[in-house]
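Heads up, one of the protein chains got dropped from this complex, but the rest are sitting where they should.
Then we have chain A:
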Amino acid sequence: MIGKRLYVIMILIGISVAHLSAQQREETFTIAGTGADGTDKLVLQYDSSGFPSVFFQDIFTPVCLDNVCKPVRIKLFWDLLGNYIQYEVPLDEPLTKLDHQEFTPADYEKLQQILANDESLLKQLKMEELMDSTTQRLSDSVDAVTGATKNTVKGEVIEGALYTCYTLWHLVHGQVVDEIHQVMQTKLDEQMLHRFLKSTNFHYVHFALDEVMDKQGMVQKGFLPDVLAVLESNHIFAARRVAQEINLRYFTAGSEQEKLWVIFTRSAYSQQVVLLRRMTGLTLDTRLVEEIANYLPKLNQALFKQGVSLLAHQENLSPPIQEKLMAYLKSTDQQKAQVVYQAMNGKNQLTDTAKKQLNAYRKQQNQL
């Protein structure tokens, strides 16, 4: 039945769900304590490979105001973690506003924005605040709103469809979300976590990281490659999270450090700041020390300071590396010279030449 209807699919707003077809496997769950308007049925759809893909509800509910009921047929979609994705409305049963005016394309777009906003003002709004003070009946006009600041509400609903927005928002963010969580507890397995870590859905990535990485940054066996892939991914905030939290134990070997350095060189600036800071906790392989020393000229002032500090933290800096650093003391860039002096002065195991160069720099500065 579902597949036969023509729907206004909200692809306009760039949100996509798995393509629906009658062949795809579906599993239906019953939600206790809900109405017979479709809110009692929750469907989990599987993709063509047989993996859980998306949840939906096919809802046909009357929205009644002032004893006049208008039927609303709408299909709502959530991802596997209960995050709202999109809605669909049959072409021959459009949504309507006050006086049975049909929704405009802009109204449909706005409805999507309203439903996607899980922090909407509608969350706080109580049903009684939608009552028209003159008639004491529920109203679809924002002008009826009491309590909350009217103008603020106005920006977050469709005028003439206030009650519809309110009803749908609470359906989208209501009991169904808990139901999805419960269903998923029975479906979650290692395979799904691997898929989540590779997903384009950032909710899945964060959820999987919660599952596979503990507070010490230790990663469950078998998941390290996926977690390192997140470090390099376009999920910039999840990548930062991994950079901040992952246990440095995974980077003791030279080859792993080398990989981390490659990730550093490809990363965006803000991620580079985090990675360099974390790397100061590592004893670096001599080859990497040399690589970093050679990379210093490519860094801006802030990262240069971090890079020099990283090298200065290393024990047994070889004479050639020390020499490379000391060369900055003669640089025309006074800031760089100062950074190197401050990081290297007083460090153990300096060569005599390096000590002399630091002394010479200090004397020169004292004379200025």
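Observations on the model:
Rule of thumb we're sticking to: a residue touches a chain if its C-beta (ideal position, glycine included) is under 8 Å from a C-beta of that chain, and two chains touch if they have at least 3 such contacts; residues count from 1.
We take it that contacts and distances are computed from a predicted model.
Within the choices "FAD-dependent oxidoreductase", "Spore germination protein KB", "SpoVA/SpoVAEb family sporulation membrane protein" or "Carbohydrate ABC transporter permease", the name that UniProt assigns to the complex's undisplayed chain is "FAD-dependent oxidoreductase". Contact with the undisplayed chain is limited, among A:236, A:253 or A:327, to A:236.
Here one chain is not drawn; of A:172, A:279, A:303 or A:329, the residue touching it is A:303.
In the full complex, chain A touches the hidden chain at residues 12-14, 109, 113, 119, 202, 234-238, 268-270, 272, 299-303, 335.
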